[in-house]
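Only one protein chain is missing from this complex, and each of the others stays in its spot.
The block that comes next holds chain A.
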Amino acid sequence: MSESAADPRPTALRDVHERAGASLVDFAGWLMPLRYGSETAEHKAVREAAGLFDLSHMGEIRLTGPQAAAALDHAVVGHMSKVRTGRARYTMLTDDKGGVLDDLIVYRLGEEEFLVVSNAANTAVVAATLAERAAGFDTEVRDESAEHALLALQGPRAAEILAPLTDTDLDGIGYYSGHECTVAGHPVLLARTGYTGEDGFEIFLRPAEAAPALWEALMAAGDPHGLVPVGLAARDTLRLEAGMPLYGQELTSDLTPFDAGLGRVVKFDKEGGFVGRDALEEAARTARPRRLIGLLARGRRPLRRGQDVLRDGEVVGTITSGAPSPTLGRPIAMAYVDGELDTATGAFSVDVRGRSEDVDVVELPFYKRQS
């Protein structure tokens, strides 16, 4: 039997999800909540109040030791030795051709300690690749994914809900920062990060078995503020509205970070070489073969991944992610088009199973919160 045919692995919150009426689906080998009721209502709750997500499928890989920073500088495209303790950085792991193996968030927990957060489907590859690339450095690489639960509390009311439950001053945790503290009595890594386009927190908890108690405490505190549990269906539309890439769709091993319009994460000005450097320098010099654009449909028919994008009737690209946008009330999509394409003129459309749907090219992101 192949690995993918095995029963999906439940998170520590499976019973909690079932009691809440979740539809559970196999996602990257994990049994995850797709939605609890209406995914559109869950999406809107995150935009207007707050939502609680179980993200325990994501990977957590810890690097410790005197050369942990140097090992990461060598292994990923970002400048990790420059990250200050308590801060987080979005970065990517590429192969030696510059192709993206995963996009990551790296937290610096101390002078000699980092936590790397990977996508569920890529955790095994990320852990193995980091271990291999760190071999010549004085650092230990440990895949701690199985020990961790990860909860995300996202939305404009998130800070208000969390404040009475924690011993830390949330005003002291800026965007892309992470601190060790307690939430509802549980020692956690509390980070101000997310994948929704809203203010919010990600809470890394060990052991994972403590997750149901923490979940219930957050739900109880959030109830008067309109907090609802949110599944992966709404997570996908939230990140799409926020113009955030998803590995496997906007990012693949066939693309460099420059192809994805995310070349800014590649730091050439760090000491020593890093894996993929030569290929990425080349990619940075040459014109990008593709560019990621936003599309907003004029009609109501949803745009979907894989559909052709046309300009004046000629195919110029492909949709990587598409869905009806609950916030805009119309279908939206991200698509790769030829890097040189003039998107300011011409009539754009999408081939939806043989029928042409008119779309407009719009700026990404589709949604930006009022700050």
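Note that contacts are C-beta pairs under 8 Å (C-beta built on N, C-alpha and C of every residue); 3 or more make two chains touch, one makes a residue touch a chain; residues count from 1.
One rule holds in what follows: contacts and distances are computed from a predicted model.
Undergrad: The complex lacks one chain in this depiction; which UniProt name from "Glycine cleavage system H protein", "Anti-sigma factor antagonist", "Serine palmitoyltransferase" or "Thiosulfate reductase cytochrome b subunit" does that chain carry?
TA: Matching the unshown chain against "Glycine cleavage system H protein", "Anti-sigma factor antagonist", "Serine palmitoyltransferase" or "Thiosulfate reductase cytochrome b subunit" yields "Glycine cleavage system H protein".
Undergrad: Just name the one of A:Thr237, A:Thr256, A:Thr320 or A:Ser349 that touches the chain not displayed here.
TA: Answer from the full complex: A:Thr237 touches the omitted chain.
Undergrad: With respect to the chain omitted from the figure, which of A:Leu109, A:Met244, A:Ala323 or A:Leu364 is a touching residue?
TA: Candidates A:Leu109, A:Met244, A:Ala323 or A:Leu364; residue touching the omitted chain: A:Ala323.
Undergrad: Out of A:Pro302, A:Gly346 or A:Pro365, which residue would touch the omitted chain in the full complex?
TA: With A:Pro302, A:Gly346 or A:Pro365 as choices, the missing chain is touched by A:Pro302.
Undergrad: Who touches the missing chain here, A:Arg35, A:His57, A:Arg157 or A:Arg277?
TA: Once the missing chain is taken into account, the touching residue is A:Arg35.
Undergrad: Can you list, in ascending order, the chain A residues touching the missing chain?
TA: With respect to the unshown chain, the touching residues of chain A are 23, 34-35, 38-40, 233, 237, 300-302, 304, 323-324, 353.
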